[in-house]
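Removed from the display is one protein chain of the complex; every other protein chain stays in position.
Every chain is named by a letter (A and B) in the order it is written, and numbering of its residues begins at 1.
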Amino acid sequence: MTMRQSDAPNSVGWRAWLLDESPSGPWQARLGRTWRLWRAFARNPLALAGLAVVLGLVVVALFAPWLTPYSPVEQDLSVRLLAPNGAHWLGTDQFGRDILGRILYGARTTLLIVTLVAAISAPIGLVIGCVAGYAGGWLDKVLMRVTDIFLAFPKLILALALVAALGPGIENAVIAIALAAWPPFARLARAETLTIRGSDFIAAARLQGASPMRIVWGEVMPLCMPSVLVRTSLDMAGIILIAAGLGFLGLGAQPPAAEWGAMIASGRQFMLDQWWVAAMPGLAILVVSLGFNLLGDGLRDALDPKQP
Amino acid sequence: MSAAELLRIEDLRVSFAGDAGRSEAVRGVGFAMGREKLGIVGESGSGKSLTARSVLRLLPPGAVMSARTLTFDGTDLMALSARAMRRVRGQRIGLIPQDPKFALNPVMTIGRQIAEAVRLIGTSRAVAKERTLDLLRDVGIEDARRVARAYPHELSGGMAQRAMIAMMIAPDPALLIADEPTSALDVSVRRQVLDILDGLIEDRGMGLVFISHDLGLVGAFCDRVLVMYSGRIVERCEARALAHARHPYTQGLLAARPRLKVPVAVLPVLERDPAWTDDGEPAP
Partner (left out) sequence: MIEFENLSVRFGEGAGRVAALSDFTLSVGEGEAVGLVGESGGGKSTVLRTLAGLAPVYGGAIRLDGRVLGRRRDRAFARRVQMVFQDPYGSLHPRQTVAGCLALPLRIHRLGDVDARIAAVLNDVGLGLEYRFRYPHQLSGGQRQRVAIARALMLEPGILLLDEPTSALDVSVQAEILNLLARLREERSLSYLFVSHDLAVVAHLCDRLGVMQGGRLIETISAGDLRAGRSRHPYSQGLIAEAAALA
C-alpha cells in the first residue's frame, strides 16, 4: 500500500492474531472484526460509562441477594421512614424496608422486563420491516398499515390498554410493552432495506439465482441489524419508563415485589418530608436509562460505516 | 513560469492516527508556483488531494499537518489564526471539488448560493444579485436568470460544475484549487468546463492547482505537472514534455493506458518498485 506504517507495539500474540490483515479462517476474520469494533467503541469514554452502567445492572440483578443483608419484602415498622444513615444507606420506606435493598431486587424486575421486551419486539420489527421493504407492492402496504395502526397509539396508552385487557402482572406487562415497542423497529428496518435494495451486491445475488427469502435473510437483515441494535439500546430508556409507569399504576409487578415504578408510586405520599422514598428509585431509573442511552450512542458511533 | 511567486510549500507532511500508530500520507512535499496551471497527478493513496487541501488547511478530522514553509502571496498560512484562515479561504483561495451534486447546497437555489459567496466580501443585496448574473455569464451560462432560479438537482453535471466555478471566483481569488473537477462529468462536457476554466484563469490572472488521476488530461491542460507517489513528488516537468518523463513510475503510468491509435495485445502493467517510496526525498 502507499501509506507508510510507523512501528507499532503489536507484539502481544492474541492482539496480533485478531488484527491480522489476512485471516486464515472465517472465525479469525469474524473475531478480528468484532475486536476492531470493540476498539472503536472503547475509544469513547461516555460509551464505556454507559456499558458499565448496563453491566452494573446485570451484576446487581444477578447477585442482589448477596449484595444486601436486608430482605426486600419483610416489614419492620420500628424503623419505618428513616432518613439515609449508616445502617440503611438510602433510608427506609413506610414499611421499614431498606430502600437500597429494594432497589437492588427491583433491578431484577427491570432487567427481566427490558430483556424480554427487547428480545421480542426487536426481532419482530426487524423481520416485518425487512420483508416489507424488500417485497414492496401489496405486502409492503399491508404490513406498513398494520405498523401504522400500532404506531398511532402512544406507547404507554397502548401498553395500558393491553395490560387492562390481559390483567396485571409482569408477564402481561412484558407482552403489552413488546406489542407497543415493535413498530419503530419495523419502520427503521424498512427504511434501511429500501436503501440496500438497490445495491449492486443485491443485484449480484439475484443474478446468481438467490430466492427473495435467502436475500432478505442472508444479505439484507445482517445490514439492518446495527441500526436496530442501536435503536434497541436507545429505546431501552423508554421501555424502562413504560414499565415503571405500569408499575406506578399498579399494573406491573404486584406488591410486595420490589419494582422501581411501584416504589415511586407508594413513595408519592411521603414526598415532602421523606423524599428519599420516591427519589431513590427515581434516581435508579434515571441512571439506568442514561446508561442505555450512552451505550446506544456509543454503539452507533462505533457501528457507523465510515469505511467506504 | 510566471514572475511573481504565488504559492510556496516546503516539507509538507500530513499524518493520520491509525490502529498501528501514526501513518504519514504526505511525506515531505514541496513546490512553488506562480500564476500558472499546475497539475498534480497521482493514483488513489498518493496524497494529492491531501496536499491540495493542506494549502487551505482543510483536512479531515484526525489529520495532523506540518510544513516548514506554507506561504501564499506573501502571507505565512501556518501562522494564521483560524479566523484569519477563514478569510483566506474562499476570498483569496477557492476550491472546486469533484462532484457539484454533493458540493452545492441542495435546498438553496444557485442564485442564492452564489449571491451568498458574493456578499461575503461585503456587497449589498442588490449589487450581489447583479454580480451573480454576471458571474454566471462569465462561466458561459447564457440563460443566467433561469439557472439562478434553479436548484442544483435541476441542472446537468456540467452546468452545476460551472455554477460551482462561478461561486468560487465570485470573491476574485488569486488561486484556485480544483480537486478532480471533471472526473464526474461526461467526456464532451469536460472539454467545455476546461475551456471555461482556462479562459477565466487567463482573464483574471489566477493560479490553478489541478488535481487529477488522469495523466493525459493534465498533460493536455496544464502548464507544469507534478507526479506524486506514496506521499512524495517523484516527477516534475513541463506538461508538453510529459511524454519524455524520466521517472519509471510516470513512464509506467503513461504506458499502462489503452490508447485508441496504438493497439496492443497486452497492456504493459506497472511494476511497482519498492524503492520508489524512497524517491522524491525533500531537500533538507
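Operating definition for what follows: a contact is a pair of C-beta atoms (placed from the backbone, for glycine too) under 8 Å apart; a residue touches a chain by one contact, two chains touch by 3 or more.
None of the values given here were measured: they were computed from a predicted structure.
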item: Left-out chain, listing which of the shown chains it touches; value: A, B
item: Residue touching the undisplayed chain, where the options are B:106, B:258 or B:274; value: B:258
item: Touch with the omitted chain, as defined above, among A:161, A:194, A:210 or A:257; value: A:210
item: Absent-chain interface as seen on subunit A, which is shown; value: 1, 21-26, 28-29, 33, 199-201, 203-210, 214, 218-219, 222-223, 305, 307-308
item: For subunit B, the residues touching the chain missing from this view; value: 43-44, 186-188, 190-191, 213-217, 220, 252-253, 256-270
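Quick note on the criterion: only the chains that are shown with their structure count from here on.
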item: Euclidean distance of C-alpha centroids - subunit A vs subunit B, Å; value: 48
